[in-house]
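The complex appears here minus one protein chain, its other protein chains still in place.
Showing chain A:
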Amino acid sequence: MTGQAARTDPPVLALRGVSKRFGAVQALTAVDLEVHAGEVVALVGDNGAGKSTLVKAISGVTTADEGAIEFEGRPVHIGRPHDAQALGIATVYQDLALADNLDVVGNLFLGREVRRFGVLDEVEMERRSRELLDTLSIKIPSVRIPVASLSGGQRQTVAISRSLLGDPKIVILDEPTAALGVEQTAQVLDLVERLRDRGLGVILISHNMADVRAVADRVAVLRLGRNNGFFDGRGTSQEEIISAITGATDNAVTRRAARSAEPGAADADPVAAETSGTEEGQ
(Lines give C-alpha, C1' and ligand atoms only; values in the text may rest on other atoms or scores of the structure.)
Protein backbone atom coordinates (compact mmCIF):
# COMPACT_ATOMS: atom_id res chain seq x y z
CA MET A 1 0.00 0.00 0.00
CA THR A 2 2.85 2.32 -0.73
CA GLY A 3 1.83 4.30 -3.78
CA GLN A 4 -1.27 6.02 -2.42
CA ALA A 5 0.51 8.44 -0.11
CA ALA A 6 3.52 9.03 -2.32
CA ARG A 7 2.17 12.09 -4.14
CA THR A 8 1.43 15.32 -2.35
CA ASP A 9 0.08 17.41 -5.24
CA PRO A 10 -3.72 17.22 -5.66
CA PRO A 11 -4.95 14.53 -8.03
CA VAL A 12 -6.56 15.44 -11.34
CA LEU A 13 -9.24 12.82 -10.87
CA ALA A 14 -10.31 11.44 -7.52
CA LEU A 15 -13.05 8.93 -6.76
CA ARG A 16 -14.24 8.72 -3.19
CA GLY A 17 -16.42 5.88 -1.97
CA VAL A 18 -18.03 5.15 -5.33
CA SER A 19 -20.71 2.42 -5.21
CA LYS A 20 -22.86 0.97 -7.93
CA ARG A 21 -25.58 -1.67 -7.76
CA PHE A 22 -27.21 -3.49 -10.67
CA GLY A 23 -30.36 -5.09 -9.29
CA ALA A 24 -29.18 -7.76 -6.88
CA VAL A 25 -25.53 -7.39 -7.87
CA GLN A 26 -23.35 -4.98 -5.91
CA ALA A 27 -20.85 -4.13 -8.66
CA LEU A 28 -18.84 -1.50 -6.76
CA THR A 29 -18.58 -0.89 -3.02
CA ALA A 30 -16.96 2.29 -1.70
CA VAL A 31 -14.18 2.37 -4.29
CA ASP A 32 -11.47 5.03 -4.08
CA LEU A 33 -9.12 5.94 -6.89
CA GLU A 34 -6.77 8.87 -7.50
CA VAL A 35 -5.00 9.80 -10.70
CA HIS A 36 -2.39 12.56 -10.86
CA ALA A 37 -1.11 14.44 -13.86
CA GLY A 38 1.74 12.64 -15.60
CA GLU A 39 0.96 9.37 -13.92
CA VAL A 40 -0.04 5.97 -15.28
CA VAL A 41 -2.38 4.14 -12.94
CA ALA A 42 -3.01 0.52 -13.83
CA LEU A 43 -6.45 -0.72 -12.86
CA VAL A 44 -6.33 -4.48 -12.43
CA GLY A 45 -8.66 -7.13 -11.15
CA ASP A 46 -10.17 -10.43 -12.09
CA ASN A 47 -13.14 -10.76 -14.43
CA GLY A 48 -16.15 -9.30 -12.67
CA ALA A 49 -14.04 -7.33 -10.20
CA GLY A 50 -15.73 -4.11 -11.28
CA LYS A 51 -13.08 -2.57 -13.54
CA SER A 52 -15.46 -2.00 -16.42
CA THR A 53 -18.18 -0.65 -14.17
CA LEU A 54 -15.74 1.76 -12.57
CA VAL A 55 -14.54 2.96 -15.97
CA LYS A 56 -18.13 3.36 -17.14
CA ALA A 57 -18.88 5.45 -14.06
CA ILE A 58 -15.90 7.70 -14.83
CA SER A 59 -16.66 8.00 -18.54
CA GLY A 60 -20.35 8.64 -18.00
CA VAL A 61 -21.75 5.50 -19.61
CA THR A 62 -23.37 4.69 -16.26
CA THR A 63 -23.69 6.82 -13.12
CA ALA A 64 -22.57 5.83 -9.65
CA ASP A 65 -25.26 5.32 -6.99
CA GLU A 66 -23.15 6.71 -4.19
CA GLY A 67 -19.82 8.41 -3.73
CA ALA A 68 -18.18 11.51 -5.10
CA ILE A 69 -16.06 12.20 -8.16
CA GLU A 70 -13.67 15.12 -7.96
CA PHE A 71 -12.00 16.58 -10.99
CA GLU A 72 -9.12 18.98 -10.37
CA GLY A 73 -10.30 19.34 -6.80
CA ARG A 74 -13.90 20.23 -7.65
CA PRO A 75 -16.76 17.81 -7.07
CA VAL A 76 -18.36 17.01 -10.43
CA HIS A 77 -21.34 15.05 -11.67
CA ILE A 78 -20.81 12.83 -14.70
CA GLY A 79 -24.22 11.82 -15.98
CA ARG A 80 -23.49 11.00 -19.61
CA PRO A 81 -20.44 10.48 -21.86
CA HIS A 82 -20.62 14.08 -23.00
CA ASP A 83 -20.06 15.32 -19.42
CA ALA A 84 -16.87 13.30 -19.12
CA GLN A 85 -15.59 14.53 -22.48
CA ALA A 86 -16.36 18.13 -21.54
CA LEU A 87 -14.34 17.74 -18.33
CA GLY A 88 -11.40 16.30 -20.23
CA ILE A 89 -11.78 12.57 -19.65
CA ALA A 90 -11.23 10.55 -22.82
CA THR A 91 -11.94 6.83 -23.00
CA VAL A 92 -10.51 4.42 -25.58
CA TYR A 93 -12.53 1.24 -25.81
CA GLN A 94 -10.83 -1.94 -26.86
CA ASP A 95 -12.76 -3.03 -29.95
CA LEU A 96 -15.21 -0.23 -30.37
CA ALA A 97 -12.98 2.69 -31.19
CA LEU A 98 -12.76 2.79 -34.98
CA ALA A 99 -14.96 2.54 -38.04
CA ASP A 100 -13.10 0.21 -40.39
CA ASN A 101 -14.51 1.71 -43.58
CA LEU A 102 -13.36 5.26 -42.84
CA ASP A 103 -9.80 6.42 -43.39
CA VAL A 104 -7.47 7.50 -40.59
CA VAL A 105 -8.47 11.16 -40.89
CA GLY A 106 -12.17 10.26 -40.92
CA ASN A 107 -11.76 8.22 -37.76
CA LEU A 108 -9.63 10.76 -35.94
CA PHE A 109 -12.22 13.47 -36.49
CA LEU A 110 -15.36 11.34 -36.23
CA GLY A 111 -17.91 13.23 -34.17
CA ARG A 112 -15.89 16.47 -34.26
CA GLU A 113 -15.48 17.10 -37.96
CA VAL A 114 -13.89 20.38 -38.99
CA ARG A 115 -16.11 22.29 -41.39
CA ARG A 116 -15.82 25.36 -43.54
CA PHE A 117 -19.06 26.93 -44.76
CA GLY A 118 -20.90 23.77 -43.72
CA VAL A 119 -18.69 21.55 -45.86
CA LEU A 120 -16.10 19.14 -44.47
CA ASP A 121 -12.66 20.75 -44.49
CA GLU A 122 -10.63 17.70 -45.49
CA VAL A 123 -7.42 19.66 -46.02
CA GLU A 124 -7.45 21.10 -42.51
CA MET A 125 -8.41 17.77 -40.93
CA GLU A 126 -5.62 15.99 -42.81
CA ARG A 127 -3.08 18.63 -41.78
CA ARG A 128 -4.06 18.36 -38.11
CA SER A 129 -4.05 14.55 -38.32
CA ARG A 130 -0.48 14.50 -39.60
CA GLU A 131 0.53 17.01 -36.94
CA LEU A 132 -1.01 14.94 -34.17
CA LEU A 133 0.52 11.67 -35.38
CA ASP A 134 3.91 13.36 -35.81
CA THR A 135 3.99 14.77 -32.28
CA LEU A 136 3.24 11.29 -30.96
CA SER A 137 5.87 9.75 -33.28
CA ILE A 138 3.26 7.44 -34.75
CA LYS A 139 4.15 5.83 -38.06
CA ILE A 140 1.19 5.20 -40.34
CA PRO A 141 1.67 4.41 -44.06
CA SER A 142 -0.90 7.04 -45.04
CA VAL A 143 -3.61 8.99 -43.25
CA ARG A 144 -5.86 8.41 -46.25
CA ILE A 145 -6.12 4.62 -46.13
CA PRO A 146 -9.08 2.87 -44.47
CA VAL A 147 -8.15 1.73 -40.97
CA ALA A 148 -9.21 -1.78 -41.98
CA SER A 149 -5.85 -2.09 -43.74
CA LEU A 150 -3.80 -1.10 -40.67
CA SER A 151 -2.20 -3.59 -38.29
CA GLY A 152 -3.70 -4.16 -34.86
CA GLY A 153 -1.03 -2.05 -33.17
CA GLN A 154 -1.43 0.80 -35.65
CA ARG A 155 -5.19 0.72 -35.16
CA GLN A 156 -4.74 0.93 -31.42
CA THR A 157 -2.32 3.86 -31.68
CA VAL A 158 -4.78 5.64 -33.99
CA ALA A 159 -7.57 5.00 -31.49
CA ILE A 160 -5.47 6.36 -28.63
CA SER A 161 -4.22 9.42 -30.50
CA ARG A 162 -7.80 10.06 -31.52
CA SER A 163 -8.73 10.52 -27.88
CA LEU A 164 -6.13 13.28 -27.60
CA LEU A 165 -7.89 15.57 -30.08
CA GLY A 166 -10.24 16.81 -27.39
CA ASP A 167 -7.23 17.93 -25.30
CA PRO A 168 -8.08 15.66 -22.36
CA LYS A 169 -6.40 15.59 -18.95
CA ILE A 170 -7.26 11.98 -18.24
CA VAL A 171 -7.11 9.13 -20.77
CA ILE A 172 -8.68 5.79 -19.95
CA LEU A 173 -7.33 2.85 -21.96
CA ASP A 174 -9.43 -0.32 -21.81
CA GLU A 175 -7.22 -3.34 -22.53
CA PRO A 176 -5.14 -1.54 -25.17
CA THR A 177 -2.73 -4.43 -25.69
CA ALA A 178 -5.21 -7.30 -25.74
CA ALA A 179 -4.87 -9.34 -28.94
CA LEU A 180 -1.66 -7.56 -30.00
CA GLY A 181 1.66 -9.14 -30.89
CA VAL A 182 4.91 -8.45 -29.06
CA GLU A 183 6.12 -5.73 -31.42
CA GLN A 184 2.72 -4.04 -31.55
CA THR A 185 2.34 -4.16 -27.78
CA ALA A 186 5.67 -2.36 -27.48
CA GLN A 187 4.41 0.35 -29.86
CA VAL A 188 1.31 0.90 -27.74
CA LEU A 189 3.28 0.92 -24.46
CA ASP A 190 5.67 3.48 -25.99
CA LEU A 191 2.66 5.62 -26.76
CA VAL A 192 1.35 5.26 -23.21
CA GLU A 193 4.68 6.56 -21.92
CA ARG A 194 4.53 9.50 -24.31
CA LEU A 195 1.08 10.34 -22.95
CA ARG A 196 2.54 10.37 -19.46
CA ASP A 197 5.43 12.56 -20.64
CA ARG A 198 2.88 15.01 -22.00
CA GLY A 199 1.50 15.35 -18.48
CA LEU A 200 -1.67 13.35 -18.95
CA GLY A 201 -3.12 11.12 -16.30
CA VAL A 202 -3.58 7.63 -17.73
CA ILE A 203 -5.82 4.88 -16.38
CA LEU A 204 -4.68 1.61 -17.92
CA ILE A 205 -6.88 -1.44 -17.63
CA SER A 206 -4.98 -4.59 -18.36
CA HIS A 207 -4.82 -8.28 -17.61
CA ASN A 208 -1.22 -8.42 -18.72
CA MET A 209 1.05 -8.11 -15.66
CA ALA A 210 4.12 -7.59 -17.83
CA ASP A 211 2.50 -4.54 -19.43
CA VAL A 212 1.32 -3.24 -16.09
CA ARG A 213 4.76 -3.49 -14.55
CA ALA A 214 6.37 -2.01 -17.66
CA VAL A 215 4.53 1.30 -17.69
CA ALA A 216 2.42 1.73 -14.54
CA ASP A 217 3.52 4.13 -11.80
CA ARG A 218 0.87 2.78 -9.50
CA VAL A 219 -1.35 -0.28 -9.56
CA ALA A 220 -4.86 -0.14 -8.15
CA VAL A 221 -6.36 -3.56 -7.51
CA LEU A 222 -10.08 -4.23 -7.46
CA ARG A 223 -11.55 -7.40 -6.06
CA LEU A 224 -15.26 -8.19 -5.94
CA GLY A 225 -16.09 -4.53 -6.39
CA ARG A 226 -13.86 -3.24 -3.60
CA ASN A 227 -10.41 -1.72 -3.39
CA ASN A 228 -7.92 -4.43 -2.61
CA GLY A 229 -4.72 -2.48 -2.36
CA PHE A 230 -2.60 0.11 -4.15
CA PHE A 231 0.90 -0.85 -5.17
CA ASP A 232 3.93 0.87 -6.50
CA GLY A 233 4.29 -0.07 -10.13
CA ARG A 234 7.99 -0.92 -10.04
CA GLY A 235 8.76 -1.89 -6.47
CA THR A 236 6.14 -4.62 -6.30
CA SER A 237 6.50 -8.18 -7.42
CA GLN A 238 4.07 -9.72 -9.83
CA GLU A 239 3.14 -12.27 -7.17
CA GLU A 240 2.06 -9.59 -4.72
CA ILE A 241 -0.25 -8.02 -7.28
CA ILE A 242 -1.70 -11.36 -8.29
CA SER A 243 -2.29 -12.21 -4.64
CA ALA A 244 -4.27 -9.01 -4.26
CA ILE A 245 -6.22 -9.70 -7.45
CA THR A 246 -7.20 -13.20 -6.43
CA GLY A 247 -7.78 -12.17 -2.83
CA ALA A 248 -5.54 -14.69 -1.12
CA THR A 249 -2.13 -16.13 -1.32
CA ASP A 250 -3.74 -19.54 -1.45
CA ASN A 251 -4.79 -19.96 -5.02
CA ALA A 252 -3.94 -21.83 -8.16
CA VAL A 253 -1.59 -19.13 -9.46
CA THR A 254 0.60 -18.83 -6.37
CA ARG A 255 0.65 -22.57 -5.77
CA ARG A 256 1.87 -23.06 -9.28
CA ALA A 257 4.42 -20.30 -8.92
CA ALA A 258 5.63 -21.80 -5.65
CA ARG A 259 6.01 -25.23 -7.19
CA SER A 260 8.01 -23.99 -10.12
CA ALA A 261 10.19 -21.57 -8.14
CA GLU A 262 13.25 -22.80 -6.24
CA PRO A 263 12.42 -24.15 -2.72
CA GLY A 264 14.07 -21.24 -0.91
CA ALA A 265 11.86 -18.66 -2.56
CA ALA A 266 8.71 -20.58 -1.70
CA ASP A 267 9.73 -20.83 1.96
CA ALA A 268 10.08 -17.07 2.17
CA ASP A 269 6.30 -16.76 2.21
CA PRO A 270 5.10 -18.78 5.19
CA VAL A 271 1.47 -18.89 4.12
CA ALA A 272 2.26 -20.03 0.64
CA ALA A 273 4.68 -22.61 1.98
CA GLU A 274 2.15 -23.92 4.45
CA THR A 275 -0.69 -24.25 1.97
CA SER A 276 1.48 -25.72 -0.72
CA GLY A 277 2.45 -28.32 1.84
CA THR A 278 -1.09 -29.26 2.78
CA GLU A 279 -2.40 -29.36 -0.73
CA GLU A 280 0.42 -31.22 -2.33
CA GLY A 281 -0.39 -33.39 -5.28
CA GLN A 282 -3.08 -31.12 -6.70
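Definition applied: contacts are C-beta pairs under 8 Å (C-beta built on N, C-alpha and C of every residue); 3 or more make two chains touch, one makes a residue touch a chain; residues count from 1.
Rule of thumb we're sticking to: contacts and distances are computed from a predicted model.
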| item | value |
| --- | --- |
| Listed names "Ribose ABC transporter permease", "Xanthine dehydrogenase family protein subunit M", "Carrier domain-containing protein" or "Aspartyl/glutamyl-tRNA(Asn/Gln) amidotransferase subunit B", with the criterion being the UniProt name of the chain not displayed | "Ribose ABC transporter permease" |
| Residue among A:11, A:45, A:88 or A:106 that touches the chain left out of view | A:106 |
| Residue of A:97, A:214 or A:245 touching the missing chain in the full complex | A:97 |
| Positions on chain A contacted by the hidden chain, ascending | 81-82, 85, 91, 93, 96-102, 106, 110-113, 115, 118-120, 146 |
